[in-house]
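The structure's right below; bear with me while I get my questions together.
A single protein chain has been removed from this complex, and every other one stays in its place.
Right after this comes chain A.
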């Protein structure tokens, strides 16, 4: 049953993108052709914001866009580790957050979850709703409270507690209470572990890095690069999607607080975090999990123009991929990139801006090596030769998850917004983002700059 549902999803999305026609054809840009296709509705990114990666807020989006309170048709949010209070009543969550921010209580909302690409899923679900003509403007985003994840009682304890609520007599109750043992009391801590393999992600990343022969030095260098570029971008005021946030009981935070440029020596001192002692993945060359929230406002092009907005970018083709969750857990970008390029009819050299989710430095390096390998391309991607690697001078130039942090549910929107902003700043036309996620899944999307 569930597999049937799963298999129908790609069909729906592909038929959506092909069967919808729209009169409005987009404006031609500079030298390169546009990716607008007859029959496919143009979806634009109007604005994207995020909190400094430590806490949440769609309020900023409203302020930044000056969106009328009731102009949003639907709200979709991505989140991974679900706190019942924040998600089962997500409408509440968003509405409390957004009602306070002035959103109408008539706006429906739901959450989606797809591990690290949850907010990507929120956005592409929104794209689907717009393309299907169901909605015109959507707020999509992601939020993660890593500092307050729900910790469950053990199964035994849950069972006892549930029976307890059904117990009728005092004797039954006392019997149940009496049955509680020490083992009942140990809680189930959430781990960043794969459901199917019970392997933690860092462990898998270390094996992946080893499989592609990525050295510790290569990983540390890439991590330093990420932090250095992030610092530079932060200092230059390029991270304009960040909005200030007042942490209750503390000061206002207006900057990402995880950027730390370290020397290679400092990096080299750290011990392996997952595979001890000979592993290569350390705390410093892994992305760190933070609280954080991000949001984007996406609209159909005509609605955006009608409302007087200047869109930032078109959200074009996107793909989701999935592969072996054990040995290829974090290779999503390698699988997604060629696929989305093919869909868009582009080649690697057409892309001006690359933004890959940096789960681990070793994971990025492994993906780059996989894309550069003829053997891998032939054996696992069914290609005649290698995919080719993104040039580093176009790659994650404003830092990435390694330096900015990685609130699971919120990273996707950051990637999209960053691509749009970089396209504007650097004057490119096409951007590509890619990310990996738990379950061996991956996502890639092509974004086109909105004609200036």
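Following the convention adopted for this analysis, a contact is a pair of C-beta atoms (placed from the backbone, for glycine too) under 8 Å apart; a residue touches a chain by one contact, two chains touch by 3 or more; residues count from 1.
Just so we're on the same page, contacts and distances are computed from a predicted model.
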Looking only at "Trifunctional enzyme subunit alpha, mitochondrial", "Calcineurin-like EF-hand protein 2", "Histidine--tRNA ligase, cytoplasmic" or "RCC1 domain containing 1", the name UniProt gives the absent chain is "Trifunctional enzyme subunit alpha, mitochondrial"
Missing-chain contact among A:235, A:327 or A:426 belongs to A:327
Answer key for A:316, A:339 or A:369 versus the chain not shown reads A:369
Hey, which of A:63, A:197 or A:322 is the one touching the hidden chain?
A:197
Omitted-chain contact residue, chosen from A:275, A:307 or A:348
A:275
Omitted-chain footprint on chain A covers residues 195-198, 203, 206-208, 210-213, 275, 278, 324, 326-328, 366, 369-370, 373, 375-376, 379-380
